[in-house]
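Pasting a structure here, questions to come.
Of the protein chains in this complex, all but one are displayed in their positions.
Chain IDs A, B and C follow the sequence of writing; residue 1 opens each chain.
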Amino acid sequence: MSQPFRTEKGGRIDRTAELTFTFDGEEMHGYAGDTLASALLANGVHLVGRSFKYHRPRGILTAGSEEPNALVGVYRNGDQTPNIRATQVELYQGLQVISQNRFPSLGFDIGAVNDLLSPLFPAGFYYKTFMWPKAFWDRVYEPIIRSAAGLGKPPKNPDHDTYGNLYAHCDVLIAGSGPSGLAAALAAAETGASVILCDEQAEFGGSLLSENSATIDGKDPAVWVSETVARLEAMDNVTLLRRTTAFGYFAYNFVALAERVTEHLPDPDPRLPRERLWQVRAKEVVIAAGAIERPMVFPENDRPGILLADAGRTYLNRYGVKVGHRVLVATACDTAWQAAFDLADHGVDVVAIADLRESPPESLVAIAAARGIRVETGCVVTGTLGRNRIRAALLGRLMTSGKVASGGQVDCDALLMSGGWTPTVSLFSQSRGKVVWDSEAGAFVPGTSVQKERSTGAANGLYGLQATLADGYAAGEGAARAATGKSATISHSRATGGEAGNGGILGALPHDRNAARVKAFVDFQNDVTAKDVKLAVREGMQSIEHIKRYTTTGMATDQGRLSNMNALQIASGALEKPLTDVGLTTFRQPFTPTTFGLFAGVSRGDFFDPVRKTPSHDWVVDHGGLFEDVGQWKRAWYFPKDGEDMHAAVERECRIVRKSVGLFDASTLGKIEVVGPDAAEFLERMYTNPWKKLAPGRCRYGLLLNDAGYITDDGVIGRLADDRFHVTTTTGGAPSVFATMEDYLQTEWPDLDVWITSTTDQYAVAAIQGPKAREVIAPFIEGIDLSAEALPHMSVREATFCGIPCRLFRISFTGELGFEINVPRRHGKMMWDTLAGEIEKHDGTAYGTEAMHVLRAEKGYIIVGQDTDGTVTPQDAGMSWAIGKKKFDFVGKRGLERPDLKAENRKQLVGLLTRDPKVKLEEGAQVTRLEQPPIGTPAEGHVTSSYFSPALERTIALAVVKNGHALVGQTLYVPMPEGSIPVEVTGTVFYDKEGARLNV
Amino acid sequence: MKRYSFLELAKNAFSAHQNWGRQWRAPEPKAEYDVVIVGAGGHGLATAYYLAREHGIRNVAVIEKGWLGGGNTGRNTTIVRSNYLWEESAALYNHAIGLWQNLSQELNYNVMYSARGVMMLAHTVHDVQVSQRHIHANRLAGVQNEWLTPEEAKEYCPPLNISRNIRYPVVGAALQRVGGTARHDAVAWGYARGADDLGVDIIQNCAVTGIRRGQDGSVEGVETAKGFIKAKKVGVVAAGHTSVVMEMAGVRLPLESFPLQALVSEPVKPAFPCVVMSNTIHAYISQSDKGELVIGAGTDQFVSYSQAGGLHITNHTIDAICELFPHFRRMRMLRNWGGIVDTTPDRSPILSKTPVPGLYVNCGWGTGGFKATPGSGHVFAHTIAKDEPHPINAPFTIDRFRTGRLIDEAAAAAVAH
Amino acid sequence: MLLIYCPYCEIERAETEFHCGGEAHIARPSDPEKATDDDWVEFLYMRSNTKGIAAERWRHIHGCGRFFNAVRDTVSDKFLTFYKAGDPRPDLEALAREAGK
Partner (left out) sequence: MSDLLAGDLITPDAGAAPLLGLASVSILKAAPLTRLSLRARAPSLKTAGLAFGSSLPTRPLTSTTADRRAALWMGPDEWTLLAPVEDLRAVFDGIEGKLAGEPHALVDVSDRSEAIIVSGEKASWLLNTGIFVDFSLESFPVGTVTRTLFHKTPVMVWRIGPDTFVVEAWGSFMDYVSGLLVQCAQELQAA
């Protein structure tokens, strides 16, 4: 099929494997080995996108990941991924691509009216207008701006691809596989060091893959590449990662890599992750990221058909694609001449080489002459013509005055430009190293290393093939020696040709046109022109960071890799300060835009966060129970039967517990075994209560404060032996209570002979609560006497349950006779099934957390975190009784003595009864003294718990209320949108105030 | 000051924008000022602006170590809301909301305050209780906040995943419609331009190296990279560096500075209409006018002035975002950056006089200072001008940590059971 | 993500295995009766928040579980030394000089 700009032969593409793809629905062809960009160019397509602000037609500018213009949407599985660089899309059969930021079509885009109106839209225009009328900003102006902004459209559907993760360690990580990266890899690997070599491209070799004017060891560079890669591949200590971008360099030589695993495949195996995050800790890092060519800033330098010279050469030599039939080469640097020569050698009409310099090297001029190429020196491009593709360029002649005289017009269908080279210092900069200005290279190059890293080759400001190769070997050897202390002698390959190119220009080129009117682009994607940078300076922006933010230069998806140096030079000129005094913006990670899914990795769906289940989980599912998330746990919430709603189910569960018996899974409560001669002393110091006199076999409610004096946790603690306690905590509080205990134990009281061990997951716990609880458990418990006399309320024993050793607590969180049986976790299911079967015989029920909440509220038992909120003291909660008054110290004791914790008018926990027993207060509702408090009235407190109490046949609530303990009997109000609800302040115990039901 | 308007823009288009003046000057410091503000972030600049505008104190310098607006003002995720729990907090942030609503007009600078709504998601029964408590308290305090069912939340924010089958399903949300975002740089620049116009000197690239105190202990001025600057009063508004600056005056504060990161995606067409926050799974997100998804991440666990957060923090933030908005999984991170946030033990700011006469401090905003910028500057200017707090910031003292009278927003959302 | 040396495990591990316990060497007043409100606020809340070289506590929470101390430059996040709980605070100034600060 016709690929009119394909060369006759050459390139690394496979001409036997023709592939079909579509661009904006139009079918085209390319070859295996093409990128989307090279295939489009082969088809003569330059116009691929529209710019951000002015919607100007834009073409492919580069051949690398810094591409600012050719951003496309790639379709796969019925959805598209936006903003993919055409230069990084490997062509595959059936690839579907759309252009972006245009309506209705790429060729005719209504948004391009912005270009005509551009005089109204200089840098920062939006700060100066759209303020009137006031209401118009977010209703009118902003929606318009927002829909005009943005590049591609976001994906529409959830992403079903997976993303992998791998943690890795290595001696030497090498980022980049051009001549210096490959040499470094070889040198390091030969020492036996473990090496990871990564490159963002599909093939290793970097610039060598498009180098045809040099040899290495007498061989074509590409041959040397394949031999070198084969050598590396054969070594066990080397990991080679293609299509893998080192995107983030963090502290302690922690480098993040993004490996694109399947994106280049037409029909990937769904078991493969789409991308993989490599989190690498490297002893040494070699940055061999190369350098990128700089655009020249001349008027209308953004037309489709204008490319960087090296990109033009890459398309030709690597992909067998001519960027045009009549090509103008504009340069300030030697290297672009080679592009002109290569094009000429492929029969392309190089209409001229326009070199800014008065006297480019004689040798180059001679070669050009030999090929019959017109050479213009001291010559700049002052403008271009053409709408969706360049058709001519205006030349200007530099005069000694510094002015520019018109130098006529040349027709061309492509223009290759080179402003010189910029070392890629992004990773170095991310490593927190400071770049230094190298006046010889005319570039910022890596300065002193902050981390264990070294930059090599072009990334280090070195040019010329032999120089970069030699530098690479040295970097690899040095890194391996630093990492492992080992070295090896390997023969170094030598290169001839590919000499260092001299020259380069920063900033805007001089021209003979009205600088205030023409658009010479600095940042292509964000449509920032040289005059925008100057305007920012004129308006008082002096810091490069202000200039960047005001103009948005360097904030496009290439993060300023193409634009920063030119912008800096223009700013430097406008500020009349040396470039090095203006400052450089920081390169931030990621090096190139990186998929969210990669960061999220496997943390999605059920693996987003561990799902902790208790042994009764399956039983609950089978019996229609619903779950509540409490921390990472799934706790049975309630068990609706026969179409019951939550209210009905909970009411039924509560009634049955009070009437006969209920079964509740308490496994999630935190459990800590405190063991050692000083166990009681330790608890004495941690909890408010006294512990030393608690007899083995007995339990006590424990209240835990922080040292500020506020309640943080509570639970029942049983003494199993003189030196052994079984502590329980709240479900959510378990990890923090354990950590707090370790903190005090290890750092405040290391002298205590006591240790703590978490046993939360050691035991499954069933709570059996209700008048028939004893009858339910009796058949299964052996070894102890369950009678009230032998085992009173707040006791603990070791016994067996169905022959399995267990810890049996007689405790209650319902106010009924209750037991909690702890068996080793693997017997938990057996215990639950056994008890669940047994309670049926007693007309009992399983109940969930909601019924548990109601039952405990009827008894006025608090739930830490619901009835307390981190600002509540024991006194506030009416729990002064829990404080061991005679204790010398405990955590929180001194905190409680602070003025505000003893002040009048603190919020105190009380009960509230609505005047109308059917009205249930909302949890969180505010409590006021006035029935109709005016707006801004501070509340007296709020409702912490509120339920319908089946036992009382009415609603009940707990609340914290200022001075509440003194207000018992008084009427307060709970103002709601529908009207104020009068409530009576009561005590917190609503049911069985004497505790008669407990002690049976 | 030349006023900004569309007409002015059009006029300048004819002269190719060659005639715009400076937005602020770059003056050399004078020998003496009535008030020196340390730190030219949003809060510091706003303080200077209101000192000049509301209190007639125009002999003011704002001294900045780097470039104005370059700290947390230029690094945050620009969320504006006021639906805080405690009356003290709600009053402070609501005061700010009132000022936000007219700020562009007040400053003649479009700060792009966009009341697109801030939605805070609830995922558990406990979250619902906490949200409802906020809503009820806010209603009483006159602060807008309302409860949405998952379906209503999805209607307000169509990309939201309200499937019951995700790990932490959305069970509802609190929505503050008047909440939203603003353009962070514009806030700093607008205040800078406004203050400069009123005579305030903004002195950039000038680090404060010392705070000089007289024999009676009161403030005499500040030592700077450009020499000693005498001042009757000094207001420190140095965010993450507050401890460092206050130590120069011998004042210890209950502050710790942590790295906080934020990130943006590549710009895409409008995809996200509001601000969504989830405290339970630690994520907040909005879309900028440029089209970038703006995402806030958590703080690292250790004190640091490195302005660099860890990758594991980023990972945890993005996994949460992708759970809530699964079609953003293919979006890509464009840029990630860090700031230094100064946090107090109760996660509420300190806006207060200090034990040193003439020295005032405005700090401890943690991760949420941007939203308060106008209100904070306004009441802090009052505090400095009158040498006594505005009623709104009166509770935000240093002494509250001694007495225990905390304004603890974090504790109120305590997780336990 | 920092790389932290645990002086008990005698190995470097990723930060995610560790929990930072804040500023080191803050003693809890041993006698609550004698501690003033100012002593208590100092213990509870006042922190040096050093920009530069500072000692801090870490716990190898997903390792050996031990608390230990470290000296870190809070500007570069570089650790200068690690030492076991109970060991005396090293000479921070000397460490800073060694690190060329």
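Criterion: a contact is a pair of C-beta atoms (placed from the backbone, for glycine too) under 8 Å apart; a residue touches a chain by one contact, two chains touch by 3 or more.
Given the structure is predicted, the values throughout are model-derived calculations rather than measurements.
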- Message: Under the definition given at the start, what are the shown partners of the omitted chain?
- Response: A, C
- Which residue from A:K9, A:R271, A:K885 or A:K918 sits in contact with the chain not drawn here? A:R271
- Item | Contact partner of the left-out chain, one of C:A14, C:M46 or C:A70 | C:A14
- Residue, one of A:D411, A:E673, A:E897 or A:E931, that touches the chain absent here: A:E673
- Of A:S194, A:S210, A:S616 or A:T688, the residue in touch with the unshown chain: A:S194
- Note on the structure: Note that subunit A touches the chain not displayed via residues 164-169, 194, 269, 271-273, 279, 281, 602-603, 606-607, 609-614, 633, 673, 675-677, 753-755, 757-763, 824-827
- Task: Using the touch rule from the top, list residues of subunit C that touch the missing partner.
- Result: 8-11, 13-14, 16-17, 62-66
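Basically, only the chains that are shown with their structure count from here on.
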- Mind checking the centre-to-centre distance between subunit A and subunit C? Centres are C-alpha means, answer in whole Å. 28
- Task: Mind checking the centre-to-centre distance between subunit A and subunit B? Centres are C-alpha means, answer in whole Å.
- Result: 22
- Query: Which subunit C residues sit where two or more other chains touch them?
  - Reply: 1-2, 19, 37, 40, 44, 76-77
- Return the residues of subunit B touching two or more other chains; collapse runs of consecutive numbers into ranges. 306, 308, 310-311, 402-403
- Task: Spell out the part of subunit C that touches subunit A in their complex, as residue ranges.
- Result: 1-3, 14, 19, 21, 28-29, 31-32, 35, 37, 40, 43-44, 57, 59, 61, 65-67, 76-78, 85-86
- Touching subunit B in the complex, subunit A uses residues 52, 79, 81-83, 119-120, 122, 125-132, 134, 137-138, 142-143, 145-147, 149-159, 161, 248, 250-251, 254, 256, 279, 432, 514, 516-517, 531, 535, 538-543, 545-546, 549-550, 552, 555, 557, 559, 588-590, 593-597, 599-601, 603-606, 608-609, 611, 628-631, 637, 708-710, 712-713, 730-733, 849, 863-866, 868-871, 895, 898-901, 903, 922-926, 928, 933, 935-939, 942, 975, 977
- Note on the structure: Interface with subunit B, subunit C side, in the complex: residues 1-2, 15-16, 19-20, 22-23, 37-38, 40-41, 44-51, 54, 56, 72, 74-77
